[in-house]
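Yeah, one chain of the complex is gone here, protein chain that is, but the others are all in their spots.
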Amino acid sequence: MLDTARTRNYINAEYGVMSWLLTRDHKRIALLYLGSITTFFALGGLFAVAIRLELLTPAGDLVQSETYNKLFTMHGVIMVFFFLIPSIPATLGNFLIPIMIGAKDLAFPKLNLLSWYIYMIGGTFTMWAVISGGVDTGWTFYTPYSSAVSNTHVVATALGVFITGFSSILTGLNFIVTIHRMRAPGMTWFRMPLFVWSHYATSLIMVLGTPVIAITVLLVFAERVLKLCIFDAACGGDPVLFQHLFWFYSHPAVYIMVLPGMGVISELVAAFSRKNVFGYSFVAFASLAIAVLGFLVWGHHMFVSSQSVYAGMIFSILSFMVGIPSAVKVFNWTATLYKGSISWEAPMLYAFGFIGLFTIGGLTGLFLATLGLDVHVHDTYFIVAHFHYIMVGGTIMAYLGGLHYWWPKITGRLYPEGWAKFAALVVFVGFNLTFFPQFIVGYLGMPRRYHAYPEEFQVLNVMSSAGASILGVGYLIPLVYFFWSMRYGPRSGANPWGAKGLEWDIASPPITENFVETPVVTEGAYAYTHGRMNVV
Amino acid sequence: MSSAQTGTSAAHAHHPAQAHHFDSLEQQQEASTLGMWVFLANEVMFFGGLLMAYLVYRTWHPDAFAAGSAHLDIPLGAINTAVLIFSSLTMALAVHAAQTSWRRGQIVFILLTIALGTTFLVIKGFEYADKFTHHLVPGPHFEWPDEKLRAPVQMFYSLYFALTGLHALHMVVGIGIMLWLLWMARRGRFSAQYYSPVEVSGLYWHFVDIVWIFLFPLLYLIGAHVRHV
Partner (left out) sequence: MSEHIVPTRVYYLVFLALMVGTAATVWVAYLDLGFANTAVAMGIAVTKATLVILYFMHVKYSSRLTWVVVASGFIWLGILFVLGLTDYLSRGWLPQPGVPRI
């Protein structure tokens, strides 16, 4: 039995702050990201607290409207660009992809470290903007308000987003080259875990989409600072052009946010049903389809922007189509459960949460793809609820599920299962109480981005704020016991779940080189036999 | 407990340039090349956003774009195009010299590439200075006699500066890379076994050339037949 305290692993291989800040080990870089991302999540969460506090009462009585504009802008900017987009790829992706394909590291370890530093520099610019008064344009930076009118720190925030975009691009580049060129002998494409497939698809989006928002943000910067004329109608520009360029990236960006989560769910569903994922190749191709189709639908954010109705119709049809591969995945996960040997550990609870909540969020997406319906619910809380069901009910659930599942591998410690199950339930209840009422108020007409609202919406808003406080507690509990487990948690063996996968064949935590010998792969990703695997 | 074993089969000596996480130098070089190609696809989209803006506004204001383009010096632009194409030739020859372990050739051709790239930037500098003198830089000092066309012509120049400026920035970075390559070449680092950095830098340089191949007709040659008359 491996006594992980005394054997060399990637955590105790070297000591000292510089050995972490100058590391090239993908596992250490993943932990660097984990720390930063958690910090940004907390910050974005604080802004959410402020928003929900204001919305407890119909009158705009907690903060002024200008301040409120800054609150939801900072919440959105931080959560989207500094939490959701990097979250799973930079932490779990960085840690697991080389191990899952039998490699010693990513293709470009120094570039990987550089990605983290670029992310931190971008974050610093945005933090500076927050501290010195914030931005009030909304995370969508629509022109001409952002480029010619707003007198808040648009440039600093935009620069922060621009810089962090390169972190995303380099991570995607690294993943693509790694998956193509660093697979171990016998690790064919169709033997790879679906987690890797979904990160490959995500990386395609990162590389092809992010540069467009980069140049767009640069143009806003130029319009503001150099007085170039691009998006301001007053000098002959077209504000809708900004929206085209912005959403060309920002719609695929939502797939950057959800695809890695889907990859996690594939792993969790297989592991906790002790079964191969049903229709493995369909799920793999669905990831690619989501990535490609996701680039064809951006106009559905612009149905009421004065975009041509004919373009709107084309985008509407394409938006219906992009839901199909996602539905295929949900069907296949469900089919995987059928006749599986299901167990209810915390990761599986999160997986079930994802499947249900993502489905609701996805179905409401069909409502929004419907041109006629969207005209009525655009810019209402219906939209807010829709994307929070996917981002929070989907991605964050998957992230938490993945963190729990791979926590023993990453830290060599077990988290307390009882508390974890409890926290998962608290999160689920808190989430639904927060966001389901928002579907209702949105449908009834409550607009988003307003700090005041008509009296008749108060009850539902109070429910939403109450739910948010429960959700906050649900997120705090794992924070506490994860930290606790790093020192006091029982040590884990190599394979506490009895799961299949190269990561479960190596020590917990792994050695720096991951494998003592390069593995030779002879079977598919989820080659479960009947009954439980031997827990090691 | 055994813990000292590392993953690499320590017995075989490998090329000093090979990093430890790769199984072979060939794998490393293939990874580098693929990495640069993926980066270039990303760069295509980076310029692509600007080109989309160009596409939209030129479709809306074809006359204004032609009028604005008339003030760009076609002979100078053509010379710059030739200079850049020539630099792509010298770059390709530099890669060839690395592939054939010809150190002196590497140095000569990289130097030529740097010289030609610098020439391009100097000519561009003269063009920019000329725009300043004639109040064609977008902003508070922009002047255009025809009041009706003023706004869209300013749009043309905004895109002119954005596109050529971004391109020039890429040229500067390219020259920086060339200087680094030159330093490495002088130390004899490149040979038939290991020439990946030269090849990969060449890919970047050729990409920047291709961007200009499109920018030249798009910016300089709009409505040239009209003003010639």
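Order as written gives the chain letters A and B; numbering starts at 1 within each chain.
Going forward, a contact is a pair of C-beta atoms (placed from the backbone, for glycine too) under 8 Å apart; a residue touches a chain by one contact, two chains touch by 3 or more.
The model shown is predicted, which means the values in this text are computed figures rather than measured ones.
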{"item": "Chains on display which the left-out chain touches in the complete complex", "value": "A, B"}
{"item": "Candidate in contact with the missing chain, chosen from B:17, B:40, B:111 or B:166", "value": "B:40"}
{"item": "Where the missing chain touches chain A, by residue", "value": "180, 208, 212, 240, 244, 248, 295-296, 298-299, 307-311, 314-315"}
{"item": "Chain B residues that touch the omitted chain in the full complex", "value": "26, 29-30, 32-34, 37-38, 40-41, 44-45, 48-49, 51-52, 55-56, 59-60, 74, 78, 81-82, 85-86, 88-89, 91-93, 96, 99-100, 196, 199, 202-203, 206-207, 209-210, 213-214, 216-218, 221-226, 228-229"}
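The rule is simple: only the chains that are shown with their structure count from here on.
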{"item": "Contact footprint of chain A on chain B as seen in their complex", "value": "1, 3-8, 19-23, 27, 30-31, 34-35, 38-39, 41-43, 45-50, 52-53, 56-57, 61, 138-140, 151-152, 154-155, 158-159, 161-162, 166"}
{"item": "Touching residues on chain A, where the partner in the complex is chain B", "value": "2-3, 6-8, 103-109, 169, 173-174, 176-177, 180-182, 207-212, 214-216, 219, 222, 226-230, 235-238, 241, 244-245, 248, 511, 513-518"}
